[in-house]
Structures are given as C-alpha cells and as structure tokens.
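With one protein chain withheld, the remaining protein chains of the complex are depicted in position.
Here is chain A:
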Amino acid sequence: MLRYLLQRGASSLFALLIITVIVFSLSQLSGSPVDALLPDDATQEQIDIFIREWGLDQPLWKQYLTFLGNAVQGDFGVSLKWPGESAMGFVLDRMPATLRLGGLAILITLIIALPLGIAAAVYKGSAIDRIAQGFALLGQSMPNFWLGIVLIWIFSVWLGWLPTSGIGSFAHLILPAIAIAWFQISALARLTRSAMLEVLDAEYIKLARVKGVSEWAVVFKHALRNAAVVPLTYFGILAASILTGSVVIESVYSYPGMGWVAIEAIRGRDFPVVQAVIIAYAVIYMLSNLLVDLLYVIVNPRIKHG
C-alpha cells in the first residue's frame, strides 16, 4: 500500500513538473511580456530595463529554472491586473469562493444524480428511466455557458427570483451551482444506472430476492454497495472537474472565484496570475486523482495486491 502510494505520489510530482514546462512554454509562445506589461508608448530605455529586470535576456533554460525555483516557493511574482497583490496569494484568496460554489454543485449533483441513476436502473424501461436517459442526454449535450445564460434569463430576468450575477448571499450561488452541476448530474446518473443494472442482474441479487429480502434492502444494501465502486471512483474526478470546470460559469455569473481569476488574468495578460492559477488547478486535479486512486484501493482490494 505504501509503495503504491509512493509510486502515485512520484508520478504526480513528475506530472506537475511537466505542467510547469508547459505553462512556461505557453507563456513564452503567447507573445513578449514587454507588449503586455509596458505601456504602448514605452521608450526603448524602459523596454531595456524591463527586459533586464525580468531576466528576458537570459537563455530560455535559465529562465525556466528561475521560474521553477520561484514556483516551488509559491512565488509567481506580483499580479499586473491587481497591482500590489501576490499572484499566488490572490489565487488562493479566491479559492474559498470556488470551494463554496463547487461544494454546492457537488451536493446538488449527488442529491439528484444518485437517486435518479438508482431509480432509472430499478425501474429500467419505465417512464422514470426514459426521463433520466433524456435528462442525461440533454445535460451532456448542453454547453454549460449557454445553460448559465438561459438560467439567468429565466430565473433572474423573467421570474425575478434570483440575482443575475455577483457574490454575497446564498441566492448568488444557486444558479451558477446548478449550471455547473447540470453536466455532472447527467454523467453520474448514467454511470450509477449502468453500474446498478450490472449488479442487479447478478446471481447473488437474485438469490437475495428469492430468500425474501425486502426490495429496499436488495437495492440499497446489496446492490448499491457493490455498484458504488464505479460512481465512487468517478466522484473524485467529478469533484476536480467541478472545481476546475467552474472557469466558464464563474465568468458568466461574474462570480469571483478561481475560475473567474483565470479568465480575467488571461484577458488582462496577467502572466504571473495565469501561471499561478494553472499550477493551482493542476495541484487540485492531481490531489483529486490521488484521492480517487486511494479510494479505489480501499474499495477494490485487488489493486493493492497487484
């Protein structure tokens, strides 16, 4: 188990290193920081000083090592769009807002997707199943930014029930959380349904029914516990997807979380913050995957002996 954990940790660190190379390379490819950071009418003297101060006159490998050394210490420099703010500090400041939104989205996903998936499997071929299938199809084919805008028009403009955008009260979380959760509900409901269908067809379930075990116990005690492996392992990916996938929705709802920071930093060519937010997302994603792997070991003992 420990060996497996160490292996996974090492591969995660290696992946993070690769990500730093990609982040650094993309920053280099997206134009000179001189044009992004200095005023249009900057003099040659200003440009020269800037190039020296930022080490842009150094070989690329040296620039990368400097970047990596600073990144390890969490130092990505100072934000250009939000002057005076540390790039990583600013990103981390926004994290609680994203966690609140993501948390609610995950909650909505679980509350709707699991019962929907179970019901669709138990009542296979029924109206519930068809509704669940239709919902899943709709949810997975609808772009979330479009859904976000539609929800605003229905619930904020026409009905006037909820605010269009911003942050502040619980009401501000509802629409963006639904917009983020929509896709995940579809995905998780489908997974749960297919996993349950497989298990419900198993011999031991038939035996339980023959022995007169109540349908409730058959479904939730015997079937769900075994079928949960698939949705459980997907849950880690889902959590990471919801947190990182909030980029577009936070922008649509002008919700100042990490996703919003990512979009605004890219628009403002705020290199330090762009780099910081990508690394932060990468870490979140890798930790989630690591967690999933560990969960998988717990629910599937064959892995740790493999």
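Rule of thumb we're sticking to: a residue touches a chain if its C-beta (ideal position, glycine included) is under 8 Å from a C-beta of that chain, and two chains touch if they have at least 3 such contacts; residues count from 1.
The rule is short, and it goes like this: contacts and distances are computed from a predicted model.
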Among "Transketolase", "PotB protein", "ABC-type transport system, substrate-binding protein" or "Quinol oxidase subunit 3", the UniProt name of the subunit that does not appear here: "ABC-type transport system, substrate-binding protein"
Contacting the left-out chain in the complete assembly, out of A:P96, A:P115 or A:G166: A:G166
Interface with the undisplayed chain - residues on chain A: 30-32, 34-43, 46, 80-84, 127, 149, 152-153, 156-157, 159-172, 174, 251-254, 256, 260-261, 263-264, 267-269
